[in-house]
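Note that one protein chain of the assembly has been removed; the remaining protein chains are unaltered in position.
For chain A:
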Amino acid sequence: MDSPRTIRFDIFRFDPQDPQDSPKMVTYEVTEAPGMTVFIALNMLREQQDPSLQFDFVCRAGICGSCAMVINGKPTLACRTLTANYPEGKITLMPLPGFELIGDLSVNTGKFMRELAERLQLWLQPNADVVNIHGLETPMDPEEAAKLYELERCVECGVCVSACATKQMRDTFVGAVGMMKIARFEMDSRDARSADDFYHVIGNQDGVFGCMTLLGCQDTCPKDLPHMQQIAYLRRKMAQTIPDSNRII
């Protein structure tokens, strides 16, 4: 049996809270184990070599979206990336661009997602007259539920934001995650918002008409969400809408 490989990790290190610190790449070496993910290797590094290494994780199973980082030039989830995918045994890790850096590989996606949700009003807004919290909820058509569930799979990892050159050029652009979530509520029959309501949120250069279809979101989404189809759907929907010009948002 072959002896296990030694994997070389070049990791971005910087603590923005420390005025003496400056950004640098630090090299570490880890002995590969069968089925090892980048996330497992990072934990080993932190436990055995450098306890100051900062990175995020919660679920370890591609559900929470916390461990997103740039692995050899591709933004993705560390917990779903096998070290065996890199035959040369060299892995470079960088934090996701486009987000506030907390330290090393840890970025503040939570702050970004919260601001986005508040800006786009990413929650169900039912018709006030219909809602009766004491009664049974109206059943949903299974097909509609399946469509919504497909879009609900977004884990807000921020990979689509980092992979989008449009977002990097224009900070106010909502990115694929914003449009995916808007599409989710637009499709929901319980949501009372009209096409005009949605137009005033994303029918502009920072929304669906600002998307240049570079498709970095589609090609990197670790959950394989249908960004291309959803953005095209929203674009068609919004293009058919005649918005009210007198509304103030």
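One rule holds for everything that comes next: contacts are C-beta pairs under 8 Å (C-beta built on N, C-alpha and C of every residue); 3 or more make two chains touch, one makes a residue touch a chain; residues count from 1.
Keep in mind that, in the parts below, contacts and distances are computed from a predicted model.
Choosing from "Formate dehydrogenase subunit gamma", "Peptidyl-prolyl cis-trans isomerase", "Transport permease protein" or "Fumarate reductase cytochrome b subunit", the protein name stored in UniProt for the chain missing from the display reads "Fumarate reductase cytochrome b subunit".
Touch with the chain that is not drawn comes from one residue among A:N43, A:N108 or A:N204, which is A:N204. Contact between chain A and the absent chain runs through residues 70, 73-75, 94, 97, 121, 125-128, 162-163, 165, 168-170, 191-194, 196-197, 199-200, 203-205, 207, 209, 211-216, 218-220, 228-229, 232-233, 235-236, 238-239, 241-249.
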